[in-house]
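All protein chains but one are shown at their positions in the complex.
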Amino acid sequence: MTPTQKILGVAAATGLALAMGACARAENAVPEGGAGGDAGSGGPVTIGIKFDQPGLGQQVGSDFKGFDVEVARYVAKELGYTDVTFKEAPSAQRETLLQSGQVKMIFATYSITDDRKQKVSFGGPYFVAGQDLLVKADDTAITGPDSLNGKKLCSVTGSTSAKKVKDQFASSVQLQEYDTYSKCVEALNSGRIDAVTTDDVILAGFAAQPQYQGKLKVVGQTFSTEKYGVGLAKGDTATCEKVNAAITKMVDDGSWQKALDDTVGAADFKPDTSTNPPKPEPCS
Amino acid sequence: MDAITTLLQNYDVPAAFWMTVKLTVLSAIGALVLGTVVAVCRVSPVGVLRGFGTAYVTLVRNTPLTLIVFFCAFGLLNTLNLSLASAGSPTEVIDNNFRYGVVALSVYHASFVAEALRSGINTVPQGQAEAARAIGLGFGASLREVILPQAFRGAVAPLGNTLIALTKNTTVVATIGVAELAYLMRGMIEFNPSLLYAIFLLVAACFVLLTLPTGLLFTALSRRLVVQR
Partner (left out) sequence: MSAPTVLFDAAGPRARARHRLLGVVGALVIAGLLVLVVRGLANPENNQLTAEKWAPFLDGETWTAYLLPGLAATLKAAGVAVVLSGVLGVLLGLGRLSQARVVRGVCGALVEFLRSVPVLVMMLFVYYFCIFVLGVLGDTSTFVGVVGGLTLYNSAVIAELIRSGVFALPRGQREAGLAIGLTPRQTLVTVLLPQAVTAMLPSLISQLVVILKDTALGYIISFTDLLRSGTTLSSAYGNLIPTLIVVAAMFVAINYALSLAARLVERRLQQSRRGAGSVPGASAGVEVAAPGPTALVADGAPER
């Protein structure tokens, strides 16, 4: 064997190994389970929700609880699906989950924005939230974002909400970033930080948890408007129309209010009634 | 190359690099001190201390570093409220994260330092210990005067490996928001996905810059310091 042959041999073997690895990966890349058939055709459907957001989408044992989950179940039933599978939809992966068809719909505190509309379509909104602050129940010093100077504020890595507070309201606020809101809330509860910021309904979900009940409160001074929509594949207007009809029906028959009270209501959280319950926007 | 220039202009890469260096140096000192104490405990004649040394190494070495960082940040700091920064200072949050990052890295790598020293002690021939005892040195004196000086020299190579591992493991403290290289890398990719390769190469180059000289230095040191037998 000449040296060249040897090089080729090793190169080929390495390439083969890499290719084998790639194949093994490619097999995994097939979307799992599929996302259900056409809108309204019944049968199974996969819906993306959050798994770690108490009051909205939280895995509890093998079940899921929260406002997003209730709306998702109601809408799925209205659309005629009998078998709903929930799949975790982390914030960073929501668009890609829809685009690749791994989920049919997403109910995961998914704000409707122009940027996102480039990539996906939205049904709803089914709720209008706003950025707010969560503080200790006995805290009277923090009344809004502009009273945060010199305080310690927590939010999650990659979120712009804490930076917004620092840039627009309180330049000398200290920012702490953790990877989940639950860690922020735990730090707030122990007094290590002074406030947690994100959408009011998410904060209310934490305040409503049994272990935090009575210890934490939502300040109630929202300083942004977040319209939670139902994420759909781009251009799926047929499903969008049906989703909107289902949401309108849910609001009209009182299930919407009941779902809200059952999930995040325990912390005395009252959503802004001038915007809630919202009217679904026309599908495009 | 353009991509790298853009990144260097828009992000404070030197600051993140400096943070990684600071984490490495301070944790290395912490790990060396703590690791030596643990190693001495492990070979000491006192049963309780020996048990402590063994338990420390077994527990810490078998726990993922991510968990140790969590225990420091969420256990010691957030739950037990043991602050390492002065309360009310304008940099309290950043200071606490950084200092607990150093604590976690020191605690974790101390177990590897202890193991390296023990393997170093093993390179010292039995005759040395016997000779030390024969001239009347006790445990402390023979360890201090005869065994440990040789053990450190014999342990240079594994200590160097531990230092390189430590340099790389500083990335883990990104989880508690310490703005070092991996933290910066994630931020850069999220906002510039099209520059993925440039970002990876830039960050990788920073680490090669740190670990390669360390490796060369310790290889040279271990050759120079080796005890001729």
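A and B label the chains in the order they appear, each numbered from 1.
Note that in this section contacts are C-beta pairs under 8 Å (C-beta built on N, C-alpha and C of every residue); 3 or more make two chains touch, one makes a residue touch a chain.
This is a predicted model, so every value here is computed, not measured.
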According to the contact rule at the top, which chains on display are touched by the left-out chain? A, B
Positions on chain B where the hidden chain makes contact: 42-43, 45-50, 52, 54, 57-59, 61-67, 70-71, 74-75, 79-81, 112, 115-116, 118-126, 129-130, 133, 138-139, 142-143, 147, 154, 157-158, 161-162, 164-165, 168-172, 174-175, 181-182, 185-186, 189, 193-194, 196, 200, 203-204, 207-208, 210-212, 215, 222
In the full complex, which residues of chain A touch the absent chain? 1, 3, 6-7, 10-11, 13-14, 17-18, 20-21, 24-25, 28-29, 32, 51-54, 58-62, 87-88, 90, 92-93, 96-97, 100, 102, 179-183, 185-186, 190-191, 209-212
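To be clear about the criterion, only the chains that are shown with their structure count from here on.
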Go ahead and note the Å separation of the Cα centroids belonging to chain A and chain B. 38
Which residues of chain A touch chain B once you look at their complex with the stated criterion? 92, 150, 152, 157-158, 172, 174-179, 183, 186-187, 190-193
Of chain B, residues touching chain A in the complex: 74, 77-79, 81, 88, 90-94, 97, 175-177, 186-187, 190
